[in-house]
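For this depiction, one protein chain was excluded, whereas all remaining protein chains were kept in their positions.
Showing subunit A:
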Amino acid sequence: MFDMISPQLVFGQLLIGLINGSFYAMLSMGLAIIFGLMNVVNFAHGAQYMLGAFTAWVLLNYLGVSYWPALIIVPIVVAFFGIMLERLVLKPLQNLDHLYGLLATYAVALIVEGLVRQKYGSTGLPYGSPIPGGVNLGFMFLPYYRLWVVVFSIVTCLGTWLLIEHTKLGAYLRAANERPDIVESFGINVPRMVTLTYGLGVGLAALSGVLAAPVYQVSPSMGSSIMIVIFAVVVIGGMGSIIGAIATGYMLGILEALTKVVYPAGASTVIFVFMILALIIRPNGLFAGTGKS
């Protein structure tokens, strides 16, 4: 069977795996940051990713704002939406069982997706590549934009990891994850920190959405379809583990792509088979206890 596999196919799939893994890593990292500090399973994360892509599309088509400024503007705009959501919906629920936060964010996801579908329909909308062309490596054609996505996501993930693991702000976040009352007793405004952290997580989702717009079709369901994989990534990596989310995101993207090479029918399920195995072997996640946000 392996004699029939061409290098072009393997490297092509590997690139797709890296691209998908980039989105898995960035989205699951945001989810892990939010869960780590707030213990909220943010079901609206996919909708916030979709909002990022749609906002970029709206900016381009209605206001003529191109991709590059959108890369900065969109995360800020959608993070502001996230901050409002945290203030109005999540804060009143913070002392209740975590299930309420999960249900509330799930409801928000359905509402946002429904509203966008109502306005723009279900079919995907095209978003042109801001870096056209590519390079022929001999064994495969590498589009420049996809290379940009991989590099940008690696830099973003590393930057966020450094922020959380090696800065004072990150130390506050990690400490507040353990004992918010004690961190607050040091004079730190923890409620504001929680709000801004949610904004950061949502901003990362929106940033992923802008990155994804030229790769995938911009559609209302783009968030909900990726969310189930993102949850698997976070569970496998270890709930709340930043480094776990990043490493597992890339790993599963590549695993999924390579499965397409050797057994295409199993590509959509291999992640969940891996999740079950990981849960049996290490129920707290492969990276539990390392790099907790």
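Here, contacts are C-beta pairs under 8 Å (C-beta built on N, C-alpha and C of every residue); 3 or more make two chains touch, one makes a residue touch a chain; residues count from 1.
Here, contacts and distances are computed from a predicted model.
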Seminar exercise, completed: Record lookup, UniProt, unshown chain, options "Molybdopterin synthase sulfur carrier subunit", "Branched-chain amino acid transport system ATP-binding protein", "ABC-type quaternary amine transporter" or "siroheme decarboxylase" -> protein name "Branched-chain amino acid transport system ATP-binding protein"
For this session: Determine which one of A:V116, A:V190, A:A232 or A:M275 touches the chain that has been left out.
Result: A:V190
For this session: Using the touch definition up top, pick the residue from A:N177, A:T195 or A:S208 that touches the left-out chain.
Result: A:N177
For this session: For subunit A, enumerate the residues touching the unshown chain of the complex.
Result: 168, 171-172, 174-175, 177-179, 181-191, 292
